[in-house]
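Complex shown without one protein chain; remaining protein chains in place.
Now for subunit A:
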Amino acid sequence: MKRKFLLFLCLFWVHLVFAQENITVTGKVTDATNGQPLIGAGVQVKGTTTGVQADAEGNFTLSAPANGTLVVDYLGYERQEVPINNQTTLNIQLSPSATKLTEVVVTGYGTQEKRDVTGSISSVKSEELTRQASQNPVSSIQGKVAGVQISNTGQPGASPTVRIRGTGSILGRAEPLYVVDGTIVDNLSFLNPADIESMEILKDASSASIYGLRAANGVILVTTKRGRTGEPRINYNGFVGVQRVTNQVEMANANEYAELINQKEGTELVEPNQPSTDWYDEILRSALITNHQLSFSGGTDRLSYSLSGGYLNQEGIVDGNKYERVTARLQTDFNVSDHVKIGYNGIFYDYNSDDVPTGVVYQAYVMPPVIPVFKEDGNYGDPIDYGLGTFGNPRAALDWYNQKSDGQSLTGNAFGEVKFLENFTFRTSFGLNYAINEFRNYVAEDSLTSTQVARRSTLTRSKSKATRWLFENTLTFDKQFGDHELTVLLGTSSQEDRNETLAGSANDVPFESEGSLYLNLGDPETFLITNSAGKSTLLSYFGRVNYSFLNRYLLTATLRRDGSSKFPEDERFDYFPAVGLGWVVSDEPFMEGQQIFDYFKLRGSWGKLGNSDIPANITVRVPDLDNPIYIAILGGIPYPGGTYNLAVPPTLFWEVVKETDIGAEFAFFNNKLTVEADWYNRATEDAVFSTPLLGSQGTLSSEVLGNFADFRNRGFEFVASWNSDNDTDFSYTISGNFSTNNNEVTAIATDLPQFSGGLPVGRIFTSVTRVGDPIGSFYGYIVDGIFQDEQEIAGSAQADVTGVAPGDFRYRDLNGDNIIDARDKTIIGNPNPGFYYGLNTNFRYKSWDFQLDLQGVGDVDIYNANKGVRFGNENYTKDFYDNRWNGPGTSNEYPGPNLKDANIQSNSWFVEDGSYIRIRNIQLGYALPTDLTKRWKMEGIRFFVNAQNPVTWFDYTGFTPEVGGPPNSAGVDLNVYPLSATYNFGVDVNF
């Protein structure tokens, strides 16, 4: 094979040496409306890889066949094809295209003009990504794309939750597939947004089906920046900023707390008039953020390159939290000849973080304010000393937590591309993804408070390694004959994934310095090792036909055949077909002369997708030999046990999504207004879901997994953009998007509901997944007010329940049996948003630019578990203090402070409106006059100030309405890392 390939290359070398008959063409590219030069416009010889970019005056020079054709491209302008016809000078004028419809979008294994696309693909370009200060590329598209819901977390370095067109999987991966320059990756946290050229979101099945078995929850394609022909460009972009917590929840102070507890207890348990500790002040801080990015790019007509390095240092707003990231990228494309191009890119990522304990934010929420951070003797304040119960001191938790994580990854890709026989392109590509992650955690031997005790020190270290390679070969045929235009793609792909984790722990490792934290210094008797690994392969064949007739009847047909080693030998392949149809109505003769539409396209698609990223399942009967609970202690000596205790579940297969999409695209007012609307119906079939087993079978696990459930997501998406005239002094764009989604469980094989969202108190389940309702719906009692007096209790269904007192919740007796029990529970909320939207604006006046982005979510609920996880004397919010029931007639909404027993059962009082609207980003920029910068030998300098998430409006009484969580217990707020606003000042310099 290798020899054949070399032969193949050799033969083409011959071709390039002997087959050229070129002339030199020079020219200038300008704006047709005002004659301004178009700096950096792309000029390419059609059917070849030869191309240059116009320089600062718009001039270009290149060598091309005398009878060839030049393709001239500039972002925001109509593409033009200019026949050379032996001319050596060509001046080309491009007309601005206000519409995005001529934009080129990246599809899987190819590109297409937006106007030819028959599916639903959203595209976000680099300037939109970089004009805000998000550290994660996915976070930066929040609110910018219809049909894509992104929930951020405030934790530095953490990836946001992404749902494309709703939640399509519960136990499998519900996130989209990420493809960076053709390489499949698990998330995008290794990428600096400034390195991205564009992100394409493939939302419907016909766009995504080219990724077959892994595309069920949508695909995000990332194209990183590549060097362009022209003078070397150096760009520095940097900012410094400060992050501050927003919407901090105000807690009761010492006095208010004393009043509440004493009311609850009916005696003076807590002395009033004590000094008050604001626990949030003790753990939260204003945090600094610094970001630098230096890039270098350029190229000749043969070679282009781009090279960049980035450094980010972000403190978390929880004291002690820090995240540091270094990214480096190197990319080179080499045009070996007119017909052969090779290239590679490599992205290196390194991070390290100082972690904070999970739960510390919740600890600060519950810790009584009467407890001092430190006692007079210098020890940490402890509620047990005050008879208030057992709470961890959050400050002690932070001070004593010692965990560091770090990791490196290399994501790279090398390709070779050959164009031949005018219409054919063959491309081979090899991608590699190599990642190492490690962490170490050290718990020192100490006794901080009565609950924060470590009798022995414990050191835990973990290292994991993942490697993946991907080898892909595609052959593209592209030809126009008459009114027919045809592109055919054929390809194969093979992929291998390996991962391994090795972790160990030991007691009694002394802490002398970081250098003493190695396991071998601990007590050998306590060594504990875990080691696990995984390996899988994927083999695929795929093909796609894009056909258009008269440029107005469009067809895309895709078929992918995927086989994965994860599944049994004879059942591991599946076909993923898709078809998309488009009709450019505005190009029909009967539309000629109409003044309304500049452009009007109807499109529809259907396709099938798969999700193979599902939990591993044991399908053979294996004895349980390692279970520590089976160790018998006899005569003081432990002896291992063993038995069979599993039900052998059915083999798990991939989840299948079948999606229909119907859309329309319009352009009005001379292409200034573009509108796009979609309706979709995504049906997930055979989703992995658990079904319970009869207890009498005696199996260790009370459930088995199977392809037991079907879900459905259905909704509308609507996008409208207004682009002003390209006036030299003033221009602006305003773009809005609005999406709805309706999620429903349509079938469960066993008809049995799955309860989830168990709270740490009393195994209270907040959520249910059952047929006919959305995934993870909140489930509990309906509160019908507050019992005002004993009489009301006596007349209610709770009359016989001991301990019910005035100030408690009155629950609705749904089945009317005069008893309140689990049979009175019902759906009390939905964590899946009904709609979400964004508004993005961009204004430019002379050297000033201004952006304002808004984003919001509506028709969604949050279960505020912070209020309900109560063991006894936890603190309350100020809101609770102000509004609580405090004697007959004081409140029929808030209960009294005695929140225990029946009061903390899952109920509608804990369910709150989770809608919000937020200023996502405001930025003001000023570019220094070019004559000044020229004097300093610079192309340009721009200064900017921005604020990210400065204001969020919501009614929810927690820190943030962006709660997240796994699909079947989403929206349950317990210890969510607070969100922060970031204020930055930065500079962007081009040399």
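To be clear about the criterion, a residue touches a chain if its C-beta (ideal position, glycine included) is under 8 Å from a C-beta of that chain, and two chains touch if they have at least 3 such contacts; residues count from 1.
Just so it is clear, contacts and distances are computed from a predicted model.
**Q** Just by its UniProt name, which of "RagB/SusD family nutrient uptake outer membrane protein", "ABC transport system ATP-binding protein", "Branched-chain amino acid ABC transporter permease" or "Glycolate oxidase subunit GlcE" is the chain not shown in this complex?
**A** The chain we cannot see is recorded in UniProt as "RagB/SusD family nutrient uptake outer membrane protein".
**Q** Out of A:871, A:926, A:943 or A:991, point to the residue that touches the absent chain in the complete complex.
**A** Only one of A:871, A:926, A:943 or A:991 touches the chain omitted from view, namely A:871.
**Q** Among A:492, A:551 or A:990, choose the residue that contacts the chain missing from this document, as touch is defined above.
**A** The one listed residue touching the chain not shown is A:492.
**Q** In the full complex, which of A:232, A:510, A:638 or A:795 touches the chain missing from this view?
**A** A:638
**Q** Any idea which of A:236, A:311, A:511 or A:541 touches the chain not displayed?
**A** A:541
**Q** Using the document's definition of touch, tell me which of A:386, A:716 or A:943 contacts the absent chain.
**A** Missing-chain contact among the listed residues: A:386.
**Q** What residue numbers in subunit A mark contact with the hidden partner chain?
**A** Spelled out for subunit A, the touching residues are 1, 4-5, 8, 11, 14-15, 18-19, 384-387, 389-390, 418, 420-421, 424, 426, 428, 450-451, 453, 455-456, 471, 473-475, 490-492, 494, 507, 523, 525-528, 532-539, 541, 563-565, 569, 572, 620-623, 625, 627-645, 692-700, 702, 752, 761-763, 800-803, 819, 821-823, 870-873, 899-902, 904.
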